[in-house]
Every structure is written in structure tokens, then in C-alpha cells.
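Take a look at the following structure, please.
A single protein chain has been omitted; all remaining protein chains appear in their positions.
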Amino acid sequence: MREVAIIGVGCTRFTELWETSFRDLFVEAGLSAIEDAGVEGETIDALYIGNMSAGRFIEQEHLASLIADYAGLASINTPSTRVEAACASGGLALRQAVLAVASGHHNIVIAGGGEKMTDVGTGDATDVLSAAADREWEGIMGATFPGLYAMIARLHMHRYHTTSEQLAQVAVKNHYNATMNPRAQYQREITVENVLTSPIVADPLHLLDCSPITDGAAAVILAPGEIARKYTDTPVYIKATAQASSTISLHDRRDITTLDATVAAARRAFEMAGVTPDEIDIAEVHDCFTIAEILAIEDIGFFKKGEGGRATEEGLTAIGGKIPVNTSGGLKACGHPVGATGIKQAVEVTEQLRGEAGKRQVDGAEIGLTQNVGGSGGTAIIHILQR
Amino acid sequence: MDSVGIVSYGAYIPRYRIKVDEIAETWGEDGDSIRKSLWVFEKSVPDIDEDTVTIAVEAARSAIGRREIDPLRIGAIYTGSESHPYVVKPTSTIVAEAIGATPLLTAADFEFACKGGTAAIQACMGLVGSGMIDLGLAIGSDVAQGAPGDALEYTAAAGGVALVIGRSELAAEIEATYSLTTDMPDFWRRDGMPYPEHGGRFTGEPAYFRHIIGAAQGLMEKTSTTPGDYDYVVLHQPNGKFPMRAARMLGFTERQLGPGFVVPHLGNTYSGSAMMGLAAVLDLAEPGERILMASFGSGAGSDAFLVRVLDEIRELREKAPSVSELLKDPTYVSYATYARHKGKMKM
Partner (left out) sequence: MTVPRFWRKLKHRYNLLGTHCTTCETYYYPPRKICPKCRRRGEIEPHRFKGEGKLLTYTIIQNPPEKITAHAPYVLGIVELDEGPRLTSQIICSPEEAEIGMRVRSVFRKIGEESAEGMIYYGTKFVKL
């Protein structure tokens, strides 16, 4: 398998984008990545499109053709593939693209991800998202996504004495980071009190423990490592791509407070990259809810099980801490256009490793990690990137 | 015909209650005088997710569980109710599936205001007695409807009773049944309408009293019995006053009426009303004792039954919740909660 590098990145603004359609989101992100990489359309061998549910958000399937078409690549018949793994669709699109280049089958590949969520009302959007859980045995019984993560949070608090304040600290940190990210949906600081006095959505989770509904798209251009420098002076190498599955239903997990898919994907990724969690300088993790970031930093191995809440409270995951987590603002404050998230994580880490992250730059970051989760943990995708 | 009777029985009452005073206060009425005129103090209220079907299923499961009856022996299920959740699509098929009695049985829903359940008993008696089926399940279940502010609202309650009717292993024998039916427009609900209409005082003498007394007296004549031959009398209980007066008119004492007189703290469970009284009596009756039960359904008719308790009743004790246990420790709700539970607030 060949080494693979990211030679270009692009990302739209993450927010409610009333003027921008689904296809335009992709075109905007893709074009900026293509410009960043300095590649010509003709040299792109394939597209991978990560998207969770355009079928229900905008009543559009066959995204592979649609995006190739509006990116101007249908005229030269570039192959295009849509991949779906709920909220991990973006990460999975990246992984498919990495494997295509690593295998030697393709050279220059674009991996994009995006979601247009605001063309439907909040009730419909919530229902679409809940399709990432088991509709027949969770959804129909009255489970919502915040509800599933709230059940994880409740047990985590019960077992490890994690507090609502510690959960709130995740949101506070990520909102602070987002103030330094011009793409972020919420570029404003919040306090622990703001979180704890926001309405309860699914006890113990408050509204400000939850990621928002967002429009957005992101794209990265991949090339074989050996020719990456032909396109950029700052290639970022993909040292590991790992994926793992777990049960779709939360109730069937071995342990409700551990995402085994994350544990397995992390183990595979660290083995493939030949690094340990201690060597990671920055991480973008899947904080769809504050508790999800606590789980992520434990299950990846940054902290012991049960210590994620305290680590957050002590500032160990803040910029300048032991392991800065979600410098972009994460899903919580940067926004969570579902299919875009996994790609946006790679964009953020690439910019950090290139030293282009502006005010939120983590000094001297060399190795970064992304963790993208589908549903309540049925899929986890981890990538390790190195400059 | 072989002797036919009750093999097992089960009751279900939702845990919520609303006090008559709470309803009266909502409508600016005098709770005290309403309590005294109806002799009803509180009534059961279904949970938001309870309806005639769920109540019928819980009662049926209780009846089956009380005696560990193989549900595949049940050859017929009939559910009487005036509040079937579907107008077309039977309650009884859902019950059949939920107790594991499918697919080899016959099933249908009955509607005869408050006596659909006792009509189901008679249908099961016929099928069992003729040997067409082994066991029959007769259910009376209702989440009774009363328009907001209507007099019915003080009494219209929720509950259900299921009887397993068979030929052998009888806990009580049904020695006789006697029915009286006329066309009597005392109470009705037109198709598509949410709440029933009723004839006010017209529902009393020409409807309730004439039919229930006629059926009870007819049964006693047919069986050559007198009130003195009975240990218990159970009459349909639309409120407390009607059955008390009817019992007196028939010559029964308060002692005979008392054990099956469940209405003051339950309300009128319609198709479940007389059957709930019967279940309450079966909870404590001793072998050899005799019960006269008479239902009343507007429209109108009455089914009267002579039930004789047998030794096997002892096998059934404490194997399922008794009516008094079901009535114990209720959760009282406000009118607002009651209105939400009953879907009276359309959103």
C-alpha cells in the first residue's frame, strides 16, 4: 500500500446557509480544495461523496452523479461514489478515498462531505437524524438521539461521578475555540452556567450540550505521498486510516459507557501509524453531544475510562493543554452538517499541521487525529495525520 | 348442555384517579352535591398510552396468568366495549395476538353500550356449552367517554375484566342466564362523533331500572330463586345511586350488594362495570356461595346471570391482582392532566 497525502483542503462556512443549495455547498468546498491543491479537473481520478441523508433532507439521491455533474466532472466522466455511515459518512468517504489512492488504483482523488439540513423543519431534521439509530427497536420506542447520549451520560455520571459541570466544560471549551474559527457556526463564548441553565433536552443533557443543525460541506484532495510535494510544500500524510463497527443499538453494547467501535478503530489506527496516544498533538473528535467528547478522549486512549470529565475540567483538552481537542470548535460550536463533519475534521487537522490555523493554532503540532462516529457508536472512523 | 362457567378471571384498572370535586371545580359546580347525588367520589383515568385494547390485554393476561392457561386452548375471543379504538378493525384480534392465542380461533368485537362484555360471556357460554370450542375469552373493557362539562364526565371511567369461560376446571358455574332487550334510545353515539348523547332522566326509570329489574326478576323466576338464595348481588353501576335503588327494589340487602359495589372509588367502567363487580366478589366468595349479576346496556338490554362459586376458586386466590388491590394507592390527577390523558385537548 502506498503512502497517501492530503494536498489540498476546502470548507464552506458552517451555519444556516439559506442562499446555498446542497449542490452549491459541495461545489464551493470542492473548488476551494482544488484551488488549494492547484490541481486541474482533468487530473482528478475519482470523487467520494460523504452524505447521510440527502434523500430525506432534500429528497435527492444519486448524489454521485449530481455532484460530479455540478463540479464539472461529468463532462469528462470522472467516477463518483456516494458513501453513507450516518454521522460518520464524511470520515468514511475520506477512508474510501485513501484506500483508492493507497491501492494504486487512483492517483488524485477528492473526498467531499456535506449536508443540507435546513431545508426541512427542526422536527423533520430530528427524525432524519434518529434514523442513524435502530428505527425498529429504538426510534419507535420513543428514543431520540439526545436521549440515547443522555442515557450514556447518566450511566457515566453514575459510575464515574462525572458531573453536569464537567460536561458543560466541553461545550465551554469548544465554544471558546470556535471564537477563533471564522468558519464556525457559533463564534461566541458561553459559560458553564449558560449550559446548565439552558433548557433540558434529554436529562441530563441540556440544549447547550448538543450540537446544532447546520449546513456545510468540506473537501480534501488526496495524492500518492511520493508526488505530493509536486502540488504543495506542506503535504500532510495520512499515517493511518481505521474503521470499526459496533451494534447499531445502544442497548446491545457490551458497555453502555464505552464506544467499542472507537476503541477498536483507535487500536488499529495507532498500530498502523506506529504511534501512541501520547504522541498525538491535536485531535478533532466527534462531540455531537458533550458526553460524546468525554467518551472519545477516553476510548481513544488519551485518558483512562472515567477520567475524561475531570481531564476536561482541568483544561487538559484545551488549546495549550496536554492534548488540545476540537480546536475547530468541534461539532458543538463549529457546527455539525452531518456528512461534512468527518471531512471538516481532516481539514482542521491539516490546517493545524500546516501551521495555518490562525489564532487557534497549536504550536508545533506534528501529529493529529480525527475521530468520526456514526449514530450512537455503530461506526467509528479514525485517521492519524502527520505533517 | 354440560355445565359451563368461569375457569379464570382477571381485572385491570389504570392507576390514575380524578376526584369528582376536581371535575366539579373545573366547571363551577358544587362537588359536594354531585358526590351525594351520584354516590361516586372519584373515577379511574387511563394513562396517555392506555386505551380499550391495552386494558383488555392486561385483563386477559391477568386471567390467563391466574391459572397458567395455555392460550392456544382459547377458541373464541369477544371484547365488548363502547370505546374500541378502531371503528373498523377488531380489538379482539389484538388481544388474541397479545396473549398468544392466534391463529386458530374465532374473534369479534361486541358493542352494546355498557353490556357488550356480558353479551360476550353469553356468546362464549354458547360456544363452550355446545362443544364448538374448549375455552372462550369474554372481555368487557372501556375508556368511557364523556363530553367535557357533561354529567357523564363525573363517572365515565376506565377499566376492564376478562373471563375465561369453559366446561371443566370451573372456579364458578354459570347456572343460568336470562336477557331482556328492547329498542330504547336512552343513550347513543353517532358514527364519527367523539362523545355520546344521552336522554338525561330518561336513562333512569324506563331504561336502567325497567331492564335490569326485568332481567334480574326473570332470572329468579326461571331458576325458582329469591333474593334470599343469593349471597351477593352485582348490578351495573353507572353511579352509586342506581344499583342501590335497584337492589332495594329487587329485595336485596346492602350486605348482598356491598362486596361487588365498586363504583364509588372507580366510576362507571361501562362494559367493565358489572363484570368488575363480579370480579370483586369472586376475589372473596367462598365455595357454594351464589351471585346474581345483571348488566345493563343502553339501547337497551340487560343480561342476568346466576353464578355459583365452586371449590376451585381457592386455587385462583392471590395468583393475580384483586380488584381491591387494583383500586389501592391510586395517583390523583388534576383536570388538566386528565384532559391530556383522555385526549380532550386537540392540538
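First chain written, first letter: the chains are A and B, and each begins at residue 1.
By definition in this document, contacts are C-beta pairs under 8 Å (C-beta built on N, C-alpha and C of every residue); 3 or more make two chains touch, one makes a residue touch a chain.
As the structure is a computational prediction, the values presented were derived from the model and not from experiment.
From the options A:L17, A:V236 or A:L250, the residue with contact to the unseen chain in the full assembly is A:L250. In the complete assembly, the contact with the undisplayed chain comes from A:R154, out of A:R82, A:R154, A:K239 or A:H336.
Of A:G123, A:G320 or A:G364, it is A:G123 that touches the chain left out of the display. In the full complex, chain A makes contact with the omitted chain through residues 123, 126-127, 130, 135-144, 146-147, 150-155, 158, 199-205, 249-252, 256. In the full complex, chain B makes contact with the omitted chain through residues 47-51, 53-54, 57-58, 61, 85-86, 94, 97-98, 100, 340.
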